[in-house]
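To start, the structure under review is shown below, and the notes come after it.
The other protein chains are all here in position, but one chain of the complex has been omitted.
Going by the order they are written in, the chains are A and B; count residues from 1 in each one.
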Amino acid sequence: MPVFALATACVLLPLLVAVPGVFVWRKSGGPLALFALVVHALGFAASLAILAATLSTPGFEGASTIPWLAFPGTKIVFSLGVHIDALGAMMLAVVQGLGFGVLVVSRWYLHGDRFFGRFFSSFSFFVFSMSGVVIAPGLLQAFICWELVGLGSYFLIGYWHDKPAASKDPEYQAGKPFYATGVDEDRLSPSYAQLKAFLVNRVGDFGFLSGLALCAWIVSSWSGFQGGDPLSWNTLFGAVAGGAFQTGTGLGSTGQALLTIAGILIFLGAMGKSAQFPFHVWLPDAMQGPTTASAIIHAATMVAAGVFLTARITPMLTPEALVFVQWVGAITAIVAATIACVQWDYKAVLAYSTVSQLGYMMAGLGAGVAAGGFGAGTGHLFTHAIFKCLLFLGAASVIHGLHGVQDLGRMGGLARKMPFTAIATGAATLAILGVPGFSSFWSKDAILAATSAKVYLASESGVCTWTALVPHILVTVTAGLTAFYMSRQWILAFLGKSRDQHLADHAHDPDKPTIAVLLVLALLSLQFFWTGSVNPFAPGSWLDAAVVAPVKGVFAGGVPVLEEHVAHHLHVQTMIQTLVLLVLGVGASLWLYLWNPSRGGHVAEDLRRRPVTNLVWQFLANLWFVDRLWTLLGAFGIGIRGSQAVARADLGSGLSLDGAIDGAAGSSRLAGRVVNLFQGGRSGAYAGWTALVLFGLVSLLLLF
Amino acid sequence: MNDILLAGPEHLGPYLAVGALLFAFGILACVTRRNAVGYLIGIELMLNAGALNAVAYGRFRSLEAAAEGQILGLFVIALAAAEAAIALALVYAVFRNFRDVDLDLVRTLRS
Partner (left out) sequence: MSPSIVLFWALVAVVVAAAAGAALARNLVYSALSLGVCLAGVAGLYLFLQAEYLAVIQMSVYVGGILILVLFGVMFSRDLLGNQTRPSLPARLLGGITFLVVLVAAARTAWVAAHRGMLQTVAGSLSVVRSAPEEWPGTIASNAPIHLGSLLMDQWLAPFLVIAILLTVVLVAALGLVRKELP
């Protein structure tokens, strides 16, 4: 089975759509979309083949690379190529499969749109770059494709680039809920959002690049470095295990601290891409793009890239770095969950839910391999990809059925007219809630079990426990909040009395291919698919053996092993906790949004208005003021103003880049004006000047 | 009879001088004249100067070169004829568009 060839094909095939698409999208959007379907179907099939091959051989790991950038005088030769292991193969299958499914839905969702064809070109480009990240054989190619992913998301978010800012958009003003306080309407537009996403990612990427450079330098100057690509996974982890970072010096620190710094720097990139606090601000704004784009980017793949990267570099993350990862994840999870509780835009809830779940994954990964966090985090990555994609596709269905309305305040009782959408979305909601029988019951509980296991391990090894305890508490509370806001959304949209009868009457389910995709994804959200057993309380999943087993943390030796019975005990404990929180959360939202209003009560509105709770509500509705902080810091202006500042900076004796460019332009202009003097249009003059110069030269030559 | 009557100077110089003068006058006509046909006259003068030079150089080099110089002169004349035909056609086209052949009017390609 030529896995490497298949993988290369998987990655490069979408370019066949992306590149020609740039030229033909205007005239041949429809054929382009069909062609994209075919190409992505092929890619999906290839990725499934690769997955099958990988899983059938336990411990499969291999790379096929070509040397690319050599530095003569050193032994460094950076390479490009393909690296396949279980984690990568699984991720590739997810990317390609969801890509194909979303493509099917997009053809329906964007039908008749003015930019129809361009979506498929951008989409394919995105799938190409994301696949490149997944199969990257080392940090360098991962970084290159990482940047391309950012570019792809830039294109997709800014799809409707001519849409005006919300403050000037009559459609938005007519349809917005009056309690949308946290929205900065002057800065809410696809063009601003795409810039915001790109620049926030840039900040993270700066860390990634720094970490990458640090690793390359340390590894290549290590005594045991044999030559080749210092950033390829095997070389890198071998160097880490061999003590490269112990002996190397740099940035004023030695030993483990250096490795921690390198790990955190690379994790900064993941923070940007996976919308971790405080870099999460771009994701809700990214809802300005088409919902199907959000389904692939902001649910399943791009944001998952950060988690994927963190999973990849786990072998080199020190315990301190892991603590950082876990804290960031936990904080992100709870902040986003609280904000999601007060959102009334259908997509905004999903956006913050994504941020929260990503925090979950990071918290899981931060728990470490020994505590089972690695398996939990990556497992949740995959299950979340499926059901979040389903949720977004359901949102696309709802929004399309309601002709563009996204306001939960105008929905209600949609289940009557959109049964399939309601069922599919319901399944996804149950999945994200972690109801037994659905995928997240396994993966989310695994994360909680891991975090509590870490607390246990910390107490066992005598390390201070509160650094592990706080994230665990935060994550547990978040589980309850998740139950609340996700059920709230579903109830508000699909159950109860409709708040806008006209909309509800004209609501309709999507076309058959889309429904098919929705149902397939709903099936994949069932627990059965992931654990392989009907019993919801069966432990573990087939993913564990394939994905987790090969990974060993760098410092696995010094950490006490988690005994089987302790793990089981913790697992049961967290399961009970989660179920209790689940009941509480769902119950609260049922009461507030279904039973109470149906009896004529308005507890929800009262809560919003009462003095103390109103303050809380304001704080949450204003998104914890993080967005305001970014704007205040001129963060997005920094991107523009910063480059302006660099251009104007004095390079010495009054020179500057700006000045140099202006000068070059000015002198060409002057030269042009001089030559202009000879362009009077009189043919005689032309002849005269030609002769003058020619014969003048001849005379000069003759004189010598 | 030829030899007595038409034995020109034994040297190249005078012929080249004539050629130079012809050429210079041709350039002067091109630069100075506003009329398109005047411009054409200048061009013919220059072409003639060139042909004269070619023949003169050939004559004073060798027997073979003389023939070649004449052939070059012949080609120059043929090309001059072709060029004059085209030039006149252009003059006509200009006349049709501008109702006059004053080149100062034909300055639309100026900057």
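Here, contacts are C-beta pairs under 8 Å (C-beta built on N, C-alpha and C of every residue); 3 or more make two chains touch, one makes a residue touch a chain.
Computed from a predicted structure; not experimentally measured.
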{"item": "Interface with the undisplayed chain - residues on chain A", "value": "682, 684-685, 688-689, 691-692, 695-696, 698-699, 701-702, 704"}
{"item": "Interface with the undisplayed chain - residues on chain B", "value": "2-29, 31-38, 40-42, 44-45, 48, 51-52, 55-57, 59-63, 65-71, 73-75, 77-82, 84-93, 95, 100-102"}
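Following the convention adopted for this analysis, only the chains that are shown with their structure count from here on.
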{"item": "Inter-centroid spacing, chain B versus chain A (mean Cα positions, whole Å)", "value": "77"}
{"item": "Residue numbers on chain A that touch chain B, as the complex places them", "value": "676, 679-685, 687-688, 691"}
{"item": "List of chain B residues in touch with chain A within their complex", "value": "27, 30-34, 39, 42, 103-104, 106-111"}
